[in-house]
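Below you'll find the structure I mean.
Note that one protein chain is taken out, while the other chains of the complex remain in position.
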Amino acid sequence: MIDQPLVVVDPLPRTLDSICDPQTRQRLERLGRLVVSEEHPLEDAEIDRLIPEASLLIGQTAMPRARIERAVKLKAIFNVETNFLPNVEYQACQERGIWVLSPTAAFATAVAESALAMAIDLARGISAADRAFRAGRERYGLAGNEGFFQFSGATVGIIGFGELGRALRALLVPFRNPVLVHDPWLPDELVRAHNCRPAPLDEVLSGSRLVFVLASVTAANQGFLGRRELALLQDGAALLLLSRAAVVDFPELVGELRSGRIRAAIDVFPEEPVPRDAPIRFGGENVLYSAHRTGGMREALELIGRMTVADAELVLRGLPPQLCRRADPALASQLRSKPVAKT
Amino acid sequence: MIDQPLVVVDPLPRTLDSICDPQTRQRLERLGRLVVSEEHPLEDAEIDRLIPEASLLIGQTAMPRARIERAVKLKAIFNVETNFLPNVEYQACQERGIWVLSPTAAFATAVAESALAMAIDLARGISAADRAFRAGRERYGLAGNEGFFQFSGATVGIIGFGELGRALRALLVPFRNPVLVHDPWLPDELVRAHNCRPAPLDEVLSGSRLVFVLASVTAANQGFLGRRELALLQDGAALLLLSRAAVVDFPELVGELRSGRIRAAIDVFPEEPVPRDAPIRFGGENVLYSAHRTGGMREALELIGRMTVADAELVLRGLPPQLCRRADPALASQLRSKPVAKT
Amino acid sequence: MIDQPLVVVDPLPRTLDSICDPQTRQRLERLGRLVVSEEHPLEDAEIDRLIPEASLLIGQTAMPRARIERAVKLKAIFNVETNFLPNVEYQACQERGIWVLSPTAAFATAVAESALAMAIDLARGISAADRAFRAGRERYGLAGNEGFFQFSGATVGIIGFGELGRALRALLVPFRNPVLVHDPWLPDELVRAHNCRPAPLDEVLSGSRLVFVLASVTAANQGFLGRRELALLQDGAALLLLSRAAVVDFPELVGELRSGRIRAAIDVFPEEPVPRDAPIRFGGENVLYSAHRTGGMREALELIGRMTVADAELVLRGLPPQLCRRADPALASQLRSKPVAKT
Partner (left out) sequence: MIDQPLVVVDPLPRTLDSICDPQTRQRLERLGRLVVSEEHPLEDAEIDRLIPEASLLIGQTAMPRARIERAVKLKAIFNVETNFLPNVEYQACQERGIWVLSPTAAFATAVAESALAMAIDLARGISAADRAFRAGRERYGLAGNEGFFQFSGATVGIIGFGELGRALRALLVPFRNPVLVHDPWLPDELVRAHNCRPAPLDEVLSGSRLVFVLASVTAANQGFLGRRELALLQDGAALLLLSRAAVVDFPELVGELRSGRIRAAIDVFPEEPVPRDAPIRFGGENVLYSAHRTGGMREALELIGRMTVADAELVLRGLPPQLCRRADPALASQLRSKPVAKT
């Protein structure tokens, strides 16, 4: 039908099959006339041809200012890769009243549940004890628990209190951990509203038995967990590195881990796949290895589709989006995410 | 002082050091005149000499009816091993108005947090992925998550809904799992009060993605999870065996695990230490091994002391105990617990 | 049928219609052979005739030791009036292994929700403002809120932390009130487990903006809230008297209220109906009057039936009861409840 809005879908490296369950796919198709390019990214000529008519753009298509200015019907751009990248001229979109959106919270549940299980694993020695059992050197009862501590009630630190941090915090409630939070982008009021205590970075590091590193990487905070900061961790403390490897000085972290002074769960690495000879592969008993797999669950990917379609429905009705995050031009330019390959 | 109550402490295999932090030890000593035997169990002659004067007995001392009848000042017996054993003539205590108590909930927090972490481990493949990483065959992102499922929102079954089951249920709240409960000793009203759905055993087994086995062993329920019942589990379901190995037909369980059809976390075994050649040691990727270590934490042991002393204080003031479980004569005789060696 | 257990039902002043919904009535009738006396209390001759065969007794029938000794099949006595009265020789029941039970928690939900609403009413002036509006002297917005305070976050004191106190505490969680608890029958550990701070009576009175009086009356605590204690309340503090009038020195309370220094919600009175000329009828703006009606809801009465029948089912199967409270002989004799007339 001629009046239906044009919806351009250019989702690679995602595919619609990966991010839409059947019901969501149906809702997507009811949004309007769909032009979908999943074999290859939309070519420039094609996008230039479509953009003056497009009401929605779903994907990571390059949107420089000139193209945005021709997009006279465009209401929203949905980034379904879930990191705001420099492909969009954010300021131009803002001036034109075009929403730039991304369902960044889609992975929060999957990562948070993994993060909690890994934290309890480090505190209680679950996978280490499994390894010992398989090797026939298990120790029973109290003897098997030597050197471990109860997670419930232990002081927890969270560095970076965005969607993921808050999802994790909600899971902690029944465990009654005191929770320290460091997030320089947030007011103390917001941290306290989640029953956490705002604290400077050094206090979070030195005052917690377990520290979750959930911070985004920006130009300003690369490597902010360096030798000095890691040295602040308590003996036997557990560090969980779950957001971006670049926030930590990785060689220093490996050094601390090889010394056995602290324990860590690591889901992100400076180079992935991790090279065969990378020092982090030293295989200590105090490390829990995870190959960038805390978030990439089918259930999380399908949330990308559901959140995108639900907000697209609102936007086409002239209403503000409710589930996706809105790009802040100032902030988007600071983020230093790399495009994902597989998650 | 002559008026102080006599408190007989005969705690082996526990020791006061293992179950009392310094502050609890002080409170214990303020209860009255203490006679403590930690090197060896109190000898019969000694206990016979002391019992007519004793106000409290803390320990697993043999208390046949004849001795109970001579215990004219006795107000309470505290079992600090935390399983009601046949050492006490429960009916005789009831007739005499002597409380028989045990801080059985002391381990609930420690076991529940382990149980949750193990469940997420099985759902998400955390220790299996760590093992793959150490072997240099890790897979990243989505590929690494093949065959695993999100724990949040998955249907959970709980068999045996006592103190441990309820502690676990509280931890599940933020994950929003539908929870099915089977416990033939409890009214449906109580199960519903914890926001769970009461269900027959077969429905719990066939309807849940993860099943926690937390039931006590009685004369009546030994081996109640046999071939037929295990076959009801969904393909890929996770079984967590955390209370007593005797509730399951262990060879059948091993068979199901070797077939790879289900996954399991096992903390209790028919024989501990597990013999070198026990079939359960087959080392499958679908098993999480734990050497009877989910409960035996220092923090849990110290709760034994705190709960015992707090209730002892009440009992000496003529008030009912509030933290320990009371032995039910009818039930105590049905329980088939073995004395613990180390936990 | 000859093998069916005999269930004697002697519930006055309750009637089965008042405490059983149709489904519960059916479950009751399936328990066994019922003998029901609702027109008048069972006569002595009749009860003496029935008691040797009775398995369950539901009601407040007199049970002196001699009768208990003849009750050779009796497993449990259910007090459905919900206050343990001196009608039963509790010690004799304990010796014989007869449960003496009462669904005392049946009223907790109904009372707790009323208590919370009344507390917010006193803090925020809801009924006072409604009264002003009806009189045509309402004040709008900020002006109308002069002298009132926000309930959320205000420090709350609870005196008496039994089933009702804990039901109320659960309702407070989202309001984030710090909660002080005074209950001399409970260990501090239990109070802390509910995220409250145990405190001496004087500190609860002087440190709280709102004080809930939920304590039972015993021989020892009659009038324990006297002139000195009431004087400890903060100016403008709210007292909620919801359990038994006898715990407070009522004339002193009336005096404090007439002075206007504090506010109060009162649901229980020394004499009910309250005499026409009782000083508490002075009608101050700082009083919220309630004619002993916080508990007596149909929904609560029907819980009496459900809890009783559910536990009766367990007891007949040889299992311990789970929903009713068990009489403690020592404590039951201290309680000074009057039989209810209408609730």
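So that you can tell them apart, the chains are marked A, B and C in the order they are listed, and the count of residues begins at 1 in each.
As a working rule, contacts are C-beta pairs under 8 Å (C-beta built on N, C-alpha and C of every residue); 3 or more make two chains touch, one makes a residue touch a chain.
Just so we're clear, the structure is a prediction, and the values are computed from it rather than from any experiment.
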Task: May I ask you to name the displayed chains that the omitted chain touches in the full complex?
output: A, C
Query: Which is it among C:I120, C:L232 or C:A330 that touches the chain not included here?
result: C:I120
Statement: Where A:V36, A:A62, A:A132 or A:L186 are the choices, the one touching the absent chain is A:L186
Statement: Even though one chain is not shown, subunit C touches it at residues 109-110, 113-114, 116-118, 120-121, 124-127, 129-134, 136, 138-145, 148-153, 170-171, 173-175, 272-274, 276, 281, 283, 288-293, 296-301, 340-343
Message: List every residue of subunit A that touches the chain not included in the displayed model.
response: 91, 94-97, 185-190, 306-307, 310-311, 313-314, 318-320, 322-323, 328-331
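Going forward, only the chains that are shown with their structure count from here on.
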Task: May I ask you to sort the chain touch graph into line, ring, star, complete or other?
output: line
Field: Farthest chain relative to subunit B (centres taken as mean CA coordinates)
entry: A
Field: Rotational angle, Cα trace of subunit B fitted to subunit C, multiple of 5°
entry: 180
Inter-chain centre distance, subunit A versus subunit C - centres from mean C-alpha coordinates, in Å: 50
Task: Averaging only over C-alpha atoms, locate the centres of subunit B and subunit C and give their separation in whole Å.
output: 34
Query: Where the CA atoms of subunit A average out and where those of subunit B average out, how many Å apart are those spots?
result: 38
Message: For subunit B, give me the residues that contact two or more of the other chains.
response: none
